[in-house]
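As you look at this complex, bear in mind that one protein chain is not there, while each of the others sits in place.
Note that the chains are named A, B and C in the order they appear, and that numbering of residues resets to 1 at the start of each chain.
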Amino acid sequence: MKIHESDARAIFTRFGLPVPPSRLVADPRAAEAAAEELGCPVVVKAQVLVGGRGKAGGVKLASSPREAGEKAGTILGMEIKGLAVEKVLVARAVDIVKEFYAAMVFDRVTRRPMMMVSPSGGVDIEEVARTAPERILKLPLNPEGGLMPFQTRRLTSFLTGDRAVAKQIGAVLQALYDAFMGVDASLAEINPLVLSQDGTVWAIDAKINIDDNGLFRHPEIEALRDTADEDPGETAAREAGLSFVKLDGSIGCVVNGAGLAMATMDMIKHYGAEPANFLDIGGSSSPDKVLAAMRIILRDPSVKAILINIFGGITRCDDVAMGLIEAKKRLGLDVPLVVRLTGTNAREAGELLAGTDLIGAETMDEAVKGAIAAARG
Amino acid sequence: MKIHESDARAIFTRFGLPVPPSRLVADPRAAEAAAEELGCPVVVKAQVLVGGRGKAGGVKLASSPREAGEKAGTILGMEIKGLAVEKVLVARAVDIVKEFYAAMVFDRVTRRPMMMVSPSGGVDIEEVARTAPERILKLPLNPEGGLMPFQTRRLTSFLTGDRAVAKQIGAVLQALYDAFMGVDASLAEINPLVLSQDGTVWAIDAKINIDDNGLFRHPEIEALRDTADEDPGETAAREAGLSFVKLDGSIGCVVNGAGLAMATMDMIKHYGAEPANFLDIGGSSSPDKVLAAMRIILRDPSVKAILINIFGGITRCDDVAMGLIEAKKRLGLDVPLVVRLTGTNAREAGELLAGTDLIGAETMDEAVKGAIAAARG
Amino acid sequence: MSILVGKETRLVVQGITGRDGGFHARQMIAYGTKVVAGVTPGKGGAKTEDGVPVFDSVADAVAATGADTSVIYVPASFAADAVCEAADAGIGLVVCISEGIPVRDMVRALPFLRERGTRLIGPNSPGVISPGLAKVGIMPGEIHRQGRVGVISRSGTLTYEIVHHLSQSGFGQSTCIGIGGDPIVGTNLLDAMSLFAADEGTDAVVLIGEIGGNDEELAARMIRDGYPKRVAAFIAGRTAPPGKRMGHAGAIIAGGAGTAEGKIAAFKEVGVEVADTPAQIVDIVRRVTG
Partner (left out) sequence: MSILVGKETRLVVQGITGRDGGFHARQMIAYGTKVVAGVTPGKGGAKTEDGVPVFDSVADAVAATGADTSVIYVPASFAADAVCEAADAGIGLVVCISEGIPVRDMVRALPFLRERGTRLIGPNSPGVISPGLAKVGIMPGEIHRQGRVGVISRSGTLTYEIVHHLSQSGFGQSTCIGIGGDPIVGTNLLDAMSLFAADEGTDAVVLIGEIGGNDEELAARMIRDGYPKRVAAFIAGRTAPPGKRMGHAGAIIAGGAGTAEGKIAAFKEVGVEVADTPAQIVDIVRRVTG
């Protein structure tokens, strides 16, 4: 789950990271008042859950409260990558001498938490990784206890030769580690971490993604979820415990298992059509989940046919069949439904579906081709 | 370092252990007032740094404030194993249904923190270990992160079949682990941990020993040190960075290294005399340490001869020789001094000592025999 | 021949009294797996309908039954603890079916397992099956067939799909390993490939990959440096949009890395054929083993 910069700043502050004071506001007048209160210059920053804000003109410096109000007015009217800017952050500006990069992730190869730092901060880190990989130090860490002093020395000496600055950065990195582990993040990033004219170090940006699987431990973070930029179907799917991604095609898919769901989408494309979505009803299924899945897919008017592709393992085909029968009864299905159920309890499912008008298919190829044909009418 | 029960209770409380409220008092009137404030019945407990208080009559129950004052008066007059009782703890009494034992130590064999629990609490645990070892569960733990849920289940189910009680004990054990690791303890013990009539669990006693090497991290605990029951020589030695234990014999020993110091004592005994002390000047020596060592040994009027046994490694014999010369100069030595210096810089030491009236010896055997002869005059 | 599980496997089922654990314990028994014990804290002393004794802890189960392998069907928030409990009790192979485990929990559990020399398959794995010998997991047993093709997959049902095609075309499997769809797993693609490399009963290995991470790229490098078995591959997620998590926590294209195109290209570069559809895997296996 992505959270807004303003929320990430609050988490950073809670874990002791040096974050300049700021206010989150929704209109120019409030921005002006915030700038007055914080003292100028300030930075006015669009709060949207996509990258590339700066390039899109969503981040502006203001040297007076009045200017802050004006800049906020401009930014609040913008759309960035299709998302309307509804709030801006007004933050006290820092007189930047040097910009660093620091982030925490989990590394798939070493299977450890990993810290990444670079003396080339303030720019797109993926660009640095491509053009000057030697400017990034990646250090796998222990999952308990945090940074050891020798690791801190290695990281900070990669960033600076100044001992006083290194000491401040060392404390920042430990706090970043603590914040990352403390909120079950999958990413915690400071870009840039800056050295100011007066020799102090500040995290002037904050980005945190949360591991969805860890959210149950952090209800206060779950409450920060912003569904404004999410497809309503995705919101509904999440609430029903389904995994759903909206796409642009015409074949709705209900599949069990993420790999099979992707392979189903790929095969639709392979046979010349486009999938309308990715939808995984997950492992341990229930009829209710199938009903919810059908309801979500039917919201999309561009869906011309629905393909059910189930290979039963922990999912039982009879559960799915019952869900489909329920969906037919309750949702008044008016698009053709092509059903392929095989694996655990497939025989029982076949018995349940016998006598319905659902289009049956034996294999995945047959089902996909059948759904494409049905969609074309 | 041993700390008083009252201080251990404060640490336990800080880490969230359920410790009944108590007051530390030094006179019967204050004990009466404390009992009044806490509510009776209360327990009045002698605060001395030795075990076996209970058997010695140093722990008494009082059902009224007046009785608490009387009992405090009795206990404050006592001597337990040679130590005068100067303070008593007045603690609210708990109506005990069942007594458990729980402790944390470091296990030398597995080299891990280890938790020990027993359903036979309230008695001498070494007695339980001898007579019914199956009544003690010892569980080595991870040095990071504390108890895992499966470990907590194993420990609590060893103690009780009651789920509600097990849940409370589980929380106590985690807090005990946190306290043990948090203060660099070498022992943290609750004996007994009790279940009260109303179904709640209480740590009604608290014992913590601190790892001397970890004290630098805990100045607030170092400040709790009670030197009242310590030999003044031991206090002085500790302050001088020496390791010293007072014994009852007549041969004072100054040795480098704990093993050699013990072997020197053993050899004095082997040749028919008794050592007056264990004294290890440690590794990286300095003349000052030798001077301090001589000063401490000379405090003891029963010392009839002093034996210096140094095998130089990281300790340099010339440092020791300089210290001895300084000691002769400043302390006006009137007991015979037998000196054996060998190893690192022994030649330089020999040159420094040439011409003094110190009795030289080549081997340890020779030095020990020489010191015994000198002591006998 | 097979790896990881076989006739000698003595299995303990953690979470045996739950809905999924109970159902699949029965399925595994029906397949012929030696299910010697179940564990559910607080239910020790009971027996399942199939007569499997239930214990309060894995340690108790191991002591009483000599179990050497564990399969885990407990809720996500308890699963990492269950894995550690199994390792601590001396279990050598733990297969974790549970999905939705926080990455932090898994990353903390792994050093605990490494120290004890325990191998973990999963989490979020369909399990491991050596057809005809033992099934440890949730895959439908009847689609498998004993043979000499090893299968490694990050997915569950997609594996069934592909295995189904293999079996129907006469290509039996030595062992099929579902390594799990999470970003951090106990046994990754390379680890599993190393296991098959040493297995005399395996002629060819089918790799079923998907978007996310760079395991497939590293696998291609391993093949380039000399891998002793023939390989066929399938990669799911060609149509997946970047930045969206495709069900599996590990299946996400981030920062331009982890795309299906990149993985397919990496395999092709080292001479590994990549199937366009699950059914095509059969043709590739036929060619490489022919």
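A few remarks follow.
What we mean here is this: a contact is a pair of C-beta atoms (placed from the backbone, for glycine too) under 8 Å apart; a residue touches a chain by one contact, two chains touch by 3 or more.
Just so we're clear, the structure is a prediction, and the values are computed from it rather than from any experiment.
Within the full complex, the chain left out of the display contacts the shown chains A, B, C.
One of B:V59, B:A240 or B:M262 touches the chain omitted from the figure, and that residue is B:M262.
The omitted chain makes contact with just one of the residues B:P113, B:G323 or B:G370: B:P113.
Check A:G82, A:P149, A:P301 or A:G332 against the missing chain and you find that the one touching it is A:P149.
When the whole complex is considered, the residue among B:S118, B:Q168, B:S250 or B:T344 that touches the unshown chain is B:T344. Across the entire complex, the residue among B:G16, B:P119 or B:G214 in touch with the chain not shown is B:G214.
Listed for chain A, the residues touching the missing chain in the whole complex are 142, 145, 148-151, 153-154, 157, 163. For chain C, the residues in touch with the chain missing from this view are 111, 114-115.
Looking at chain B, the residues touching the absent chain are 106, 108-109, 111-113, 126, 129, 142-144, 181, 184, 186, 211-214, 216-217, 243, 245, 247, 255-263, 265-270, 275, 278, 280, 282-284, 310-315, 342-344, 363-365.
Note that in this section only the chains that are shown with their structure count from here on.
The distance from the centre of chain B to the centre of chain C, each centre being the mean of the chain's C-alpha atoms, comes to 53 Å. Residues of chain C in contact with two or more other chains: 108.
Within chain B, the positions touching two or more other chains are listed as 142, 145.
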